[in-house]
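Only one structure is covered here, and it is reproduced in the block below.
Missing here: one protein chain of the complex. Every other protein chain is in place.
The letters A and B name the chains in turn, as written, and every chain counts its residues from 1.
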Amino acid sequence: MKTMKNDIKSKLSAWLNFDLDLDEVPERTPPKPKAPHRSKLLILRRIQNERVHRAVYALLAVFCSITLAACLLLTVSGMPRYGEDAEFMDTVTYEYLAHGMEYTGVVNIVSGIILEYRAFDTLGESFVLFCAVSCVLLLLRRDGASGKEPPAMRDITGDPILSSSARILVPLIFVFGIYVLLNGHLSPGGGFSGGAVLGAGLIIISSAFGEDVSGRIITERVFKTVTTAALLFYCVGKSYTFFTGANGLPTGIGNGTPGDILSAGLILPLNIAVGMVVACTVYGMYRMFGKGRF
Amino acid sequence: MLGNFIHNYEEAVALLLFSIGFVTLLFHRNMIRKLIGMNIMDSGIYLFLASLGYIYDRRAPIVEDGITDPSKYVNPVPASLVLTGIVVSVSVTAVMLALAVRLYERYHTLNLDEIYELSRRRTEHR
Partner (left out) sequence: MRDFVCNLPFLSVVVFLFAAVVSAVLPPRASRAFTTVVESLVLAFSVAVLVYTAGTGTFFRYNMGHFDAPWSNQLRAGVLEALAATVFSLVLLLSHVGGMRYVRVDIEPKKQNLYCTLLNLVGAALMALSYTNDLFTGYVFLEILTLSSCGILVIRRAGRTTLAAARYMVLNLLGSGLFLLGVCLFYGTTGHLLMEYIKEGVATLDATGEYAVPLTVTIGLVSAGLAIKAGLFPFHTWMPDTYGTATPTSSAVLSGIISKGYIFLLIKIMYRVAGVDTAAMTAARHILYIFGILGIIMGSVWAMQSSYLNRMIAYSSAAQIGYIFVGIGLGGEAGFVAAMFQLMAHALTKPLLFLSGARLTEASGDSPAFADLQGAAHRRRGAGAAFTVGALSMVGIPSLAGFCVKLNFAAAAVQHGVAADIITLGTLAVSTLLNALYFIRTVIRIYTPSEAEWGVVPVRRDVGLFVSAAGFIAGIVFLGFFPGPVTSLISRGLSMFG
């Protein structure tokens, strides 16, 4: 990890200077010389090739960016005027704004759209997250025979500044995360944002107080159980709404009084489920990138 | 010709960001730079969506005091699309970063050309 950091650092400096020739190929993988003059020629030719490649790349890049930008700017100048009410948009939006609260029981119309009107998209979206976490697990999980030890990371556990500020911040972060999670239908927020805040809290615990502490809260078992249960609940809950909706049946779930914490039908439980998934996913990804295990 | 160009400066900036990101993703050979390009590209799209939905002198689409008059609030649809899109790009970023880690462990470089060259020498392409 340390060498990687150095590498990234040196490359960063290289970009900042716009010094394109810094990461020379021959330096890292020197060609094995058979006869000295030949290898020199080879290196020369390779450097030449490299230069030609870079020039072609640069030319192509400039050409492509100018063409693309020109096309898109032309598009922009033909678009409806910014900041003005375009009439053709109103068919859809007016329905959401005028009846969204009445039909779905939410105060935050965006929540109503993503969890009721366009809920199928959101179902797909949480499965994108699930798919990503499966891929990260596949790629980075190190255990058993196949696992090399990961390169050692600088241990910041017990750092006085970090741990003392974490002691103050962690409860606040969790309270805030839970607030955002539970008020998704009333104010800006919801499952994804609340879950991300909770996941960040777990990450702070893990880096400030050590993996043992956070590992006691979220073991692999907990991770699997929570993710699976929440996703299955989400899947079943939404399928129930889709099925009843498409067949013209009532759901039997009331919307309550808009503005109350217990309102908006299934949206609150679904937000909680999504929040659980997101928190676990964020924390799980952090662990995979660090140690490669829970 | 230029039509609403001056008016739509925000969308213009968004789409310029998109093209910068696109070209970075296509032409840079370093995995991390490509990844940054992808994120710039996606942010450009989200900024574009956000500016599509904005209407002057209107409020965020959160019903206040029970007023459900649609002409008081901005368009809520782009906001919900952006929410969905952000989660997608976070997921893709995580997977790409994981790929970069694996590539670095195997080849000790992040430059895709070098990796290709190394892989060719090891005759991995059976």
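Heads up, the rule we're going with is that contacts are C-beta pairs under 8 Å (C-beta built on N, C-alpha and C of every residue); 3 or more make two chains touch, one makes a residue touch a chain.
These figures come from a predicted structure and were not determined experimentally.
Here the missing chain is touched by one residue of B:Ala12, B:Met38, B:Val63 or B:Ala79, and it is B:Met38.
One chain of the complex is left out; on chain A, the residues touching it are 71-72, 74-75, 77-80, 86, 88-93, 95-96, 103, 116-121, 123-125, 127-128, 130-132, 134-135, 137-139, 141, 143-144, 146, 224, 228, 231-232, 235-236, 239, 241-248, 251.
By the touch criterion stated above, the residues of chain B touching the omitted chain are 15, 18, 21-22, 25-26, 31, 34, 38, 41-42, 45, 48-49, 52, 77-78, 81, 84-85, 88, 91-92, 95-96, 99-100, 102-103, 106, 112, 115-116, 119, 124-126.
Quick note on the criterion: only the chains that are shown with their structure count from here on.
Note for the complex: chain B touches chain A at residues 1-5, 7-12, 15-16, 18-20, 22-23, 26-27, 29-30, 32-33, 51, 54-56, 60-63, 66, 68-71, 73, 75-77, 79-80, 83-84, 86-88, 90-92, 94-95, 97-99, 101-102, 104-105, 108-111, 113-114, 117-118, 121. Chain A makes touch with chain B in their complex at residues 3-4, 7-8, 11, 15, 23, 25, 28-29, 53, 57, 60-61, 64-65, 68-69, 72-73, 75-85, 89-90, 92-94, 96-102, 107-110, 113-114, 118, 121-122, 125-126, 128-129, 131-133, 135-136, 139-140, 148, 187-188, 190, 192, 258, 285, 288-289.
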